[in-house]
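Below you'll find the structure I mean.
Of the protein chains in this complex, all but one are displayed in their positions.
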Amino acid sequence: MTILASLAIPLAGALAILLASRVSDNLRETMTLVTALALAWNVWSLLPAIMAGERPQVTLFEVIPGIDIGFAIEPLGMLFAALASGLWIVNSIYSIGYMRGNKEKKQTRFYVFFAFSLAATIGIAFAANLFTLFLFYEALTLLTYPLVSHKGDEKTLRSARVYLGILLTTSIGLLLPAIIWTYVVAGNGNFTPGGILAGHVEGPALGLLLGLFVFGIGKAAVMPVHRWLPAAMVAPTPVSALLHAVAVVKAGVFSVTKVIVYIFGIEHLFSTPSSGWLLYAAAFTIIVASLVALRQQNLKRLLAYSTVAQLSYVIMAAAILKPLAEIGASIHMVAHAFGKITLFFAAGAIYTASKKTEIGQLSGIGRRMPWTMTAFTIGALSMIGVPPTGGFVSKWFILAGAFQADNYVAIFTIITSTVLNAAYFLPIVFIAWFGRETEGAGAHHGEAPLPIIIALTTTAALTILFFLFNGPVIALEAQIFGGPSS
Amino acid sequence: MSQHPDDDTWLVRPATIRLLWRILWIVLALTVAAHFVIKVKGYFVIDAWYGFGAAFGFLACLLMVLIAKGLGFFLKRDENYYRGDQEDD
Partner (left out) sequence: MIDLLPPALILLAGALLVGPLRGHWRSAAVLLTPLVTLWAVWQVPDGVSLSLPFLGYQIEPLEGSALRRLFATIFALMAFVGGLYAFRQARWYELAAGYAYAAGAIGVCFAGDLITLFLFWELMALFSTIIVWCGGTPGARAAGIRYAIMHLLGGVILKVGIEGVYVHTGSLDIQPMLATNFDTWMILIGILINAAAPPLSAWLADAYPESSPTGSVFLSAFTTKTAVLALILLFPGEPVLIWIGIYMIMYGIIYALLENDARRILAYSIVNQVGFMVCAIGIGSQLALNGAAAHAFAHIVYKALLFMSAGVVVYRTGKRKCTDLGGLFRTMPLTTVCGIIGALSISSFPLTSGFTTKTMISQAAADGGLVTVYFLLAAASAGVFLHAGIKFPWFVFFQKDSGLRPKDAPWNMGVAMVIFAAICLWLGIFPETLYQFLPYPVDYIPYTAGKVVFYLQLLLFSGLAFFLLLPMMKRTLTISLDMDWLWRVFALRIGSALYNALGSAGGMLEDASLKKLTQLAAVGRRYLGVGKSEASRGLFARTWPIGTTTLWIAVLLTAYLLVYFL
């Protein structure tokens, strides 16, 4: 079974990495790459069938009657799994350059838990019901803890505890009750096209349930449940890049979107006024997180707040509750993933080459690190949503969805946030290319190690290619609402 | 600057400038005089009046300079006015 293999490959890979580390570091890194390639191959091999309209599923076992662990693939999950597994290859290449370049300790543990985290991510992507989703969601939180606390000093541990604390409290305190509520009223928690709650939960209670889900899924980082994300920035940059720009955070917004589309049903939510608050919460998060980002001096923290804002784009798009907007939400996951991973790669490259972490130190760095800063510039443009980058495509669909609903709050939020994004990214781009290097700003350095350059060039290229060739993704996501369409 | 004005280019010698003013007055007189010979086609009656262009041009400029002067009273700031907020961002 290809589905189960997708879970088994990273788990087996983790074991292989552990064993290989006994032999040599090179073999360990080779195993990581092999696992990543095998996983991607496996996941991507599912794609043609899904594109053709098939919906493969498998039930692992029944825990108690009515509650089982099972997997089913639909377009949204397919996209998320394909994205995470594909970028894991690039990220592994990057990790090799980063971990060696910075002479990090405990590299084996790092690679092993990375593989585990990917297994959990795939589990979330392919989960057939809320219970399965919840299990893998918690697993992902726990498995990423060793990665976040990798550095091991007091400050890091403190941040890592914030990370763990917020994600666990919210998921157990809010998400779990929401899931139980759903199972009780609807009889099951299966992700079903059109949703399962219509006729079971109505009126104000629906808005409340939605609130439990949205804030319970802390990984989506809707304010005020966002503080874990800046806290997680103490992790090594490859972790921030893949997990806190792609896998973990996307698991959050993916879960929210999936719950909205397949549990609540967008028509049901749209016709219930009490669900309207979600759009405002997301819009609020977008604007406020951007304002906070505006005042950040540390590059990775700025990127973290930018991620908070961009995640809420996905939530806001999902909350518009119109087909084009849901497509926009899923496409924004992809576009943001390419752009933000590039930005994090660049931040890590700068750190590896020069040990610089603050924005003020970046004057003139473009001349020393042209590849890195070109990639950074492309990523920043994608965040602003300027063509020719992926960010343009996703914002296009979100706006189209907003017009389908004539939702002017969403429209003006997008306008405002475009301006704010430009306001905090452009100064960095400017000083990197046009600034004068300050005297005595560290040793002379050149570009980052080659694997890093390969990785960030790849993702920057993907950001631009996604602008040009997004047809298949749109076609895939259009299937969420009825069969293959243009 | 240190030179005597008469040593400078002929164009800025006081004599030349006096001559230029004289030429300007003559040209101005000629354009107004041309109105006797040439019919100016007006579109809205008054712009066909004798010497309308001259008077209108002069008065419009006078008015605009005065308005600019008046607005300048409110709008003009020292040229370093914005400099302060440029350096700390």
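Going by the order they are written in, the chains are A and B; count residues from 1 in each one.
Criterion: a residue touches a chain if its C-beta (ideal position, glycine included) is under 8 Å from a C-beta of that chain, and two chains touch if they have at least 3 such contacts.
Remember, predicted model here, so these are calculated numbers, not experimental data.
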Touching the hidden chain, out of A:220, A:334, A:381 or A:476, is A:381
Just the residue numbers, please: which parts of chain B touch the chain that's not shown? 1, 8-9, 11-12, 24, 27-28, 31-32, 34-35, 38-41, 43-44, 47, 51-58, 60-65, 67-69, 71-72, 74-79, 81-82, 85-87, 89
Footprint left on chain A by the chain that the document does not show: 158, 161-162, 165-166, 169-170, 173-174, 204, 207-208, 211, 215, 224-225, 227, 231, 274, 277, 291, 295, 381, 384-388, 392-393, 395-396, 399-400, 403-404, 408, 411, 414-415, 418-419, 422-423, 426-427, 430-431, 433-434, 470-471, 474, 486
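Criterion: only the chains that are shown with their structure count from here on.
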With centres defined as the mean C-alpha position, give me the chain A-chain B separation in Å. 64
